[in-house]
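Structure provided below as structure tokens; questions to follow.
One chain of protein is taken out of this complex; the other chains stay put.
Chain naming follows the written order as A, B and C, and within any one chain the residues start at number 1.
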Amino acid sequence: MSVQKIGFNFRELFRVAPRSSKVMVVVGGIFSVTLLIFVVLGPYIAPRDPYQFSENLLQPPSMNNYMGTDNLGRDLFSRLIVGSRYSLGISMIAVGLSLIIGLFLGSMSGFFGGNIDRILMLVMDSLYVFPDFIYMLVMVVVLGPGIWQTALAISVGRIPYNFRLIRSLTISVKERGFIEAERVLGADNWYIIRTHIMPYYMSILFVTVSLGMASGTLAISGLGFLGLGIPPPTPEWGTELAGGRSFLLGGSWWLVIFPGLFVLIAMLGFNLLSEGLDTVLNPSVRRLA
Amino acid sequence: MSLLEVRNLKTYFFTPFGTVKAVDDVSFDVEKGQALGLAGESGCGKTTIAYSIMRLIPFTGKIVGGEIYLNGRDLVKLNEKELKLIRWKELSIVFQGAMASFNPIFKIGDQISEAIRYHENVTKEDVMKRTNDLLELVGIEHERANNYPWELSGGMRQRSMIAMALACNPTLLVADEPTTALDVIVSAQIMDLIKNLREKLDLTMLLITHDISVIAQTCDEMAVMYAGKLVEKTSVPEIFKNAYHPYTKALIKAFPNLKGPKQDLEGIPGNPLDLMNPPPGCRFAQRCPYVKETCLENDPVLTEVESDHFVACHFWKKILAER
Amino acid sequence: MEPLIIAKNLTKLYDLRSSFLESLFSKKERYLKAVDDIDFHIMPGETFGLVGESGCGKTTTGRLVINTIRPTSGQIFFEGTDLSTIRERESLKALSLKMQMIFQDPYEYLSPWLKIKDTLAEPLRIHKSVDENQIETKVREVMETVGLTPVDMILPKYEYQLSGGQRQRVMIARALMLNPKFIVADEPVSMLDVSIRVGVLNLLRELKKKFNLTSLFITHDIAVSRYMCDRVAVMYLGKIVEMGPTDDIISDPKHPYTQALMAAVPVPDPSIRNELVPIKGRIPSSASNLPPGCRFSPRCPYGESCKEEEPELVEIGKDRYVMCYRALKK
Partner (left out) sequence: MKLRYYITVRLLLAIPTIALLLTAIFFLMHVLPGDPIRIMYGEKFPTFYVEQIRHSLGLDRPLYEQYFTYLSNLAQGNLGVSLVFKIPVIEKVAQVYPTTLELAITGLILASLLGLPLGIIAAMRRDGVFDHVTRILSLYIHSNPGFWIALLFQIFFGLILGIFPISGRTPPGFELQKITGLNILDSILTLNPTAFIQSIKYLFLPCLTIALTSIPTLSRLSRASMLNVLGEDYMVTAKAKGLPDNVITYKHALRNALLPIVTSIGGTFTWLLGGTVITEKIFSLPGLGSLLMDSLMARDFLMIQGIVAIYAVIVVVMNTLIDIIYATIDPRVKY
């Protein structure tokens, strides 16, 4: 009994996907898109100036301040909305950087093999077994604070993962028959990579970006929480959360809960999206058995 | 009463793209001590028949109608618990890809003796002895019992698979493409082995293959399937001499021969049918040289045209007259 | 007449040391002799067959001839030019205009990203051999030739929407697109359903006549080689053990391995009993540990003492070669 293949038509793939995955894609998509709108239009959406001090220190949530105010009287809701620029924006830069580097090195390594591959594999495997969060910490300290420095540190943490993914994908495609057929036709390497291997990357691109966004957000907020992220007064979720911690014993729970919820919702959005997309785009996973 | 009676079997698969009628109203019998060869192309539903008899249809598929009587008992009605008692003891199967059919982390001997241990109340020594005997029976030194499946060659693995299938002296042996994926010489040796075992053990067998010459050499009866339907069934000498159905006739002529004069062959035009949405009428109609309007509208019924010769074709009389 | 293809002392070894690790720690060199010092030639217009079981090196030979892999030693001459001397990218590209390949598995060898239209146009685009506006005409013409009809229905489809036979016809059409002189067909029908095999074989025969194609036809089925080939070479573990005109070999096989291969072909006729295959054992697990003497001796039904020195491929009659002491003695 052969299962009819359906190729790579997204609409068709989505149509035949199980309902749970569809729900995941839609819910995750809504979360992610909303947050991305915050990133782009944050300052226009925020009801108040996130840097504006006021007399109302440590006010609990109210109709004036939806999520209360902090110890300097700044509106927490506005700070968190604008903060998405930093928490998610940096993550986006990091994902982009790590993807470009991972794509380049991974496809070279996988396609050409040989000694380049061996050396790159050794380096990347070494980095891979080492906890990425620890070298992010060290790099952030060495490079100093700043948006680009943080993004660079985080992307380095992600490179080994992307490298391995792209490399194994390249190898599996390279071994496919139609690549050999291209060689017989007289096509050169660059042509083959461009027309026949690149499309394969597209099939994992969305899932990888989405997963990368989740891990990037986690890393930035973690760095921020440890006081190594973007320094105050810039409103970054992790930094806000760490700042709010000292007022917890005074009963100002909102300073901890709301930043945490923002991180949680972002993570949930990206994770739902990647999990759902993964099932939709790789129907074989659910055709096992 | 025949040993195996398949009556109006319908097994469908329900995929997100639609329903695949893999086996659509198929009936046949296998007498005790006989071997029936079931021939057909990939996707014609012959493997699904094997899996239906074993009640091993994967969860996307379902037997939606019909009965399968083994010794008068309807297998379709049995629950999992009752099936466990029947499987391997009365019904065993040789799978297509013997590589994947053995569990890679257990030794060959363990996997064979396991089948005996759970079905019969015998001592450890007896199990050991029987396992070794089985391996010797299929032409493998019994020391090989200590090998892992991946340490054996394809031919030896298929031999071990046959040994395992015979472990509990099954009433019916189903062999699903036992020689595909094997090299020419090895597959000839495996077919020899099956032929010898049949004579030695008086096996009742259902052999499923795409290669009708294998059936010609090993079976008593032959049934031909096309696109989920049985199109012809009779004894092997009869079908090779007096085939009625145009598809059977084309199949018999579809092999280049090695002996006799070199002759030009005629292929069957067209392509195999998509079982997702089969058109009404005879399923072979698009590729049939005898096609008339009625073929496109009415599904031909399997009729007994001579004694013990069943054909599903509207024009069997015309074909008979042409002979 | 000059042969179109000459293979001289052709050898291909594969390094079996699986990993970087092993190559570091294991001094022992393990090689698989996929193709072991073979010679043959193919005349223009001829269909030359390579027959043997899997692992005998027939596919490797095909790839060596088509120049997708390079021999470890030995040469292949195409129209008198040693292929190993062609190094520049442009000349290699030009070479692919003249020789093409049809692969075994039509399910693997067509790119899933392209419509049939583009799959077929691709060779023309890579070589820019036809004007862009001429491409579709050419594609349609070739599709008609190979029986990919109705053309308009098939053009916009993807490979996974076609049946196996149609895919194999696409493969053939693609190989024909550049009007090659020489084609390597690697088991073109073994993955296809019985009912469409003959159609594809017949198509290949027609094309050969129509375009006066020279081809190397690789198959495991000696009966198919009888149907298709003018001359045939039987390979065993990287060596040619018998070579000659197909009809001569089929009517009087000299090498015991050829005899075994023939006996193994099942006969679609219940009145003729298949003879028992006069051969024991199986191919050694890897050609890296060859037996001493004749490599066929462990399986040879005649059990003669050929265990000291390996026989050579010797001409025993007009254009007939055998690698067996016993056949020589007679």
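Brief remarks follow.
Here, contacts are C-beta pairs under 8 Å (C-beta built on N, C-alpha and C of every residue); 3 or more make two chains touch, one makes a residue touch a chain.
Not measured: the values here are computed from a predicted model.
Contact with the undisplayed chain is limited, among A:D75, A:D132 or A:E236, to A:D132.
Only one of B:L3, B:A115 or B:A285 touches the chain withheld from this view, namely B:A115.
Considering the full assembly, B:K84 is the residue among B:K84, B:K292 or B:K317 that touches the omitted chain. Mapped onto chain A, contacts with the missing chain fall at residues 18, 20, 122-123, 125-135, 137-139, 141-144, 214, 218, 221-222, 225-228, 238, 241, 245, 248-249, 253, 256, 260, 263-264, 267-268, 271-272, 275, 285, 288-289. On the side of chain B, the interface with the absent chain consists of residues 54, 56, 83-89, 92-93, 95, 97, 100-106, 114-115, 118-119, 148, 150, 164, using the contact rule stated above.
Operating definition for what follows: only the chains that are shown with their structure count from here on.
Farthest from chain C, judged by the mean position of CA atoms in each chain, is A.
Averaged C-alpha coordinates put the centre of chain A at 49 Å from the centre of chain C.
Mean C-alpha position of chain A lies 52 Å from that of chain B.
In this assembly, the C-alpha centroid of chain B lies 32 Å from the C-alpha centroid of chain C.
Counting partners per residue, chain B has 42 as the residues that reach two or more other chains. Under the contact definition stated at the top, the residues of chain A that touch 2 or more other chains are 6. Those residues of chain B whose C-beta lies close enough to touch chain C in the complex are 41-42, 153, 155-156, 183-189, 191-192, 210-214, 216-217, 236-237, 240, 247, 250-252, 254-259, 262, 264-269, 271-272, 287. Taken together, the chain A residues at the contact with chain C in this complex read 5-8, 118, 176-178, 180-188, 191, 195-196, 199.
Of all residues in chain C, those touching chain B in their complex are 53-54, 163, 165-166, 193-202, 220-224, 226-227, 247, 250, 260-274, 276-277, 279, 282-283, 285.
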